[in-house]
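Below is one structure. I have some questions about it.
Only one protein chain is missing from this complex, and each of the others stays in its spot.
We just call them A and B in the order they show up, numbering each chain from 1.
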Amino acid sequence: MKRKPFPWHVVVFLAPAVAIYSLFMIYPLIDSLILSLQNKDPDGAVVFVGLQNYQTLFSSENWSKPFWNAFWNNIEFFLYHMLIQNPVGLLLAVLLASRIRGGWLYRTIIFTPTILSVVIVGFVWRLVLNPAWGISQGILDAVGLGNLNQPWLGLENTALPTLSLISVWQNIGIPMMLFLAALIRIPDELLEAARVDGASAWTVFWRIQLPLILPTVGIVAVLTFVGNFNAFDLIYATQGALAGPNFASDILGTFFFRTFFGYQLQPGDPYMGATVAGVMLLIILTGVLIYLFAWQRRLQNIQF
Amino acid sequence: MRKWLVFLFLSIVVMGLTGSALAQNKVRLTIESWRNDDLKIWQETILPAFMKKYPNIEVVFAPTAPTEYNAVLDTKLKAGTAGDLITCRPFDKSLELFNAKHLDSLNDLPGMNNFSAVAKAAWSTDDGKTTFCVPMASVIHGFLYNRAIFRELNLQVPTTEAQFLQVLQRIQQTGKYSPLVMGTKDQWEAATMGYQNIGPTLWRGETGRQGLIAGTQQYNKGGFLQAFEALAKWRPFLPRGYQALAYPDAQNLFAQGRGAIYPAGSWDIATFRQMNPRLELGAFKPYTFGTASQCVINDHPDIAIGLNSASKNKEAARTFLAWVATAEFAQLYANALPGFFPLANVQYTVSDPVAQTFLSWRKECQASFRTAYQILSRNANPNNENDLWNASAQVLNGTFTPKQAADYVQSRLASWYGPQKGK
């Protein structure tokens, strides 16, 4: 019996992708994780310290307070997206799925902010909300709510909600598109039959459309989670690296940036920076695993 | 699809070609700086003067926004992409760069003897033996005001705290102008133009500052606490929505004549001259207090320039640095950028009257500089300078009482800094 020749072509097919991916993604990630297990000793030599950096991050008040502040802010940031961006995106998708005339135009326009750079979006909104320019004041005056105007980005209790809403404004196109794609796939006969039976649009949505697009709801949720816990640009472009006021808009991305690169007179700390990155990695992986095991398992027959 | 792929492929080929096509015959130096406000002046006045003298050297001024400068510079230095010449922040920040071998020693640079040891102190090692940046200028803190508004409202320039608050009240009563133009969104103005501006008089300048370093004085006692209390009195006079006003927004408000008094650093003079040449600028020095009548100004060594150790054009870079140490540069710089006062012991005259006013305070008052710059900000977390920004902004936002702010700054400093431990 002749042995099969070694399947060189499989190697050729796989090698470029695996090489680029390993070198520029996996290796740097591992490198960061190793860095998080090191620190400098008093003489300035780099030494292996095990999990000590992680311990410092969670037990030293100087580190744990800003970390948990950033963590809970990040949760809040995520909740705004889950409670506003995704439901409103779903609503827009349902409206667009009703075969309305000019639907493609609405779809194109509503998706426009999504294609813009976060930096640009952050700056544009900074101008619009800027008390010195007075755009938001003018608009609120026009609808008779002038005294509701606030320096939204400058107050501790409004900065993060405002930034979350800006982010929602920009990213709503993505859930809208994903929901729309799922809705379009629902057979027309199903919806027609329900309407003939006298079901209202509301009933149709709850009884037919929503159950059928549940897998997409899960995907949107996990995409939102990964995106939000990896966010940085918007806060940085709008509030700067100090994520003010008083760190009210600090999320893990900005906390990582400040820790790693330092700020103003604050020296950067690559070891603690890598530690923060390691914890972020853990958080994101936990979220994704919860999704895979809890959500996916219930919807066995669904594929991405 | 195929068309697209062909296009992409061609793009890559073109990219490969253009990379090698850009050859140069001149030596080209790049200056890293945070002075983005001065871009035009460097491009149109200072650099042409140098390049006229040294036609074989081309110098490019490439500033980054002040708030991002340190992070961007650190990244570039680590990555080996930083420019040949590095604009140096004073004290620890640059010392850190020198210790990390990113900056060359400049002890043997011709012209270094034009600077006194005091002028060089902010850019020398702790033992004073090695200097690694050529000092360029110091800045002085104080207040700018709109003379047209003062004339219209018939106001006198205040010299004491009581007069200052009275003037603010008068402006507020007329309702036409913002009395005091400053925002707290970027945080640093509150500390730099607020706390560190009026504070030195209260903590008696160098006595207080060195007391902090020695551990004999605390941020939550005496003059340092009083400075937070004095700062809190500004709160009612700030413009509407000041919590969301960034530094450039405040500059725009004042430049457009919508506000009367602007807590300033002398570097703002040049910016306002450029933003609105018709603005009638005046200046008055930090006011004194009933309990502290000897004025102390914040005369802060602010800016210097050093040589990137990784530069490939060191000879040309040293030529430029030597030129920075000359009287020609001092004269040019002082007048191109009124409000930056050269540190070289050479003759120069300042022609801008407002800049002259600032300079004249050196004769009337004692001098000190920002408290967190020397030694106290060596720790990453908590960092004294960041804490001062945060606390000062919170005092103005009303989310901290002066006492809370002072305790916050002090307890965080004491958490790591030996001489302050337990205080």
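In this section, a contact is a pair of C-beta atoms (placed from the backbone, for glycine too) under 8 Å apart; a residue touches a chain by one contact, two chains touch by 3 or more.
Criterion: contacts and distances are computed from a predicted model.
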Exercise. Assign the chain not included in the display its UniProt protein name, restricting the answer to "Cytochrome c oxidase subunit 1", "Sugar ABC transporter permease", "Protein lplB" or "Potassium-transporting ATPase KdpC subunit".
Key: "Sugar ABC transporter permease"
Self-check item: Omitted chain's touching partners, listed by label
Solution: A, B
Quiz item: Which is it among A:A182, A:V204 or A:I235 that touches the chain not included here?
Solution: A:A182
Quiz prompt | Option touching the unshown chain, where A:I135, A:L190 or A:A294 are the choices | solution = A:I135
Exercise. With the full complex in mind, choose from A:S60, A:S98 or A:N157 the residue touching the hidden chain.
Key: A:S98
Quiz item: Touching the missing chain, which residues of chain B?
Solution: 1, 4-5, 7-9, 11-12, 14-15, 19, 22, 36-37, 39, 43, 60, 62-65, 68, 72, 75-76, 78-81, 246-248, 251-252, 255-256, 271, 275
Quiz item: In terms of residues, what is the contact footprint of the unshown chain on chain A?
Solution: 7, 9-10, 12-14, 16-18, 20-21, 23-32, 35, 92, 95-96, 98, 100, 102, 104, 106-120, 123-125, 127-128, 133-135, 138, 169, 177-178, 180-182, 184-185, 198, 201, 216, 219, 226, 230, 232-233, 237, 253, 260, 270, 273-274, 277-278, 280-281, 284-285, 288, 303-304
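The working rule: only the chains that are shown with their structure count from here on.
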Practice problem: Show which residues of chain A lie in contact with chain B when the two form their complex. | Solution: 62-63, 66, 126, 129-132, 149-156, 239-242, 244-247, 257, 259, 261-269, 272
Quiz item: What does chain B use to touch chain A in their complex?
Solution: 67-68, 70-71, 74-75, 89, 92-93, 96, 183-188, 239-246, 249-250, 252-253, 372-373, 377-386, 389-390, 393-394, 397, 399, 412, 415-416
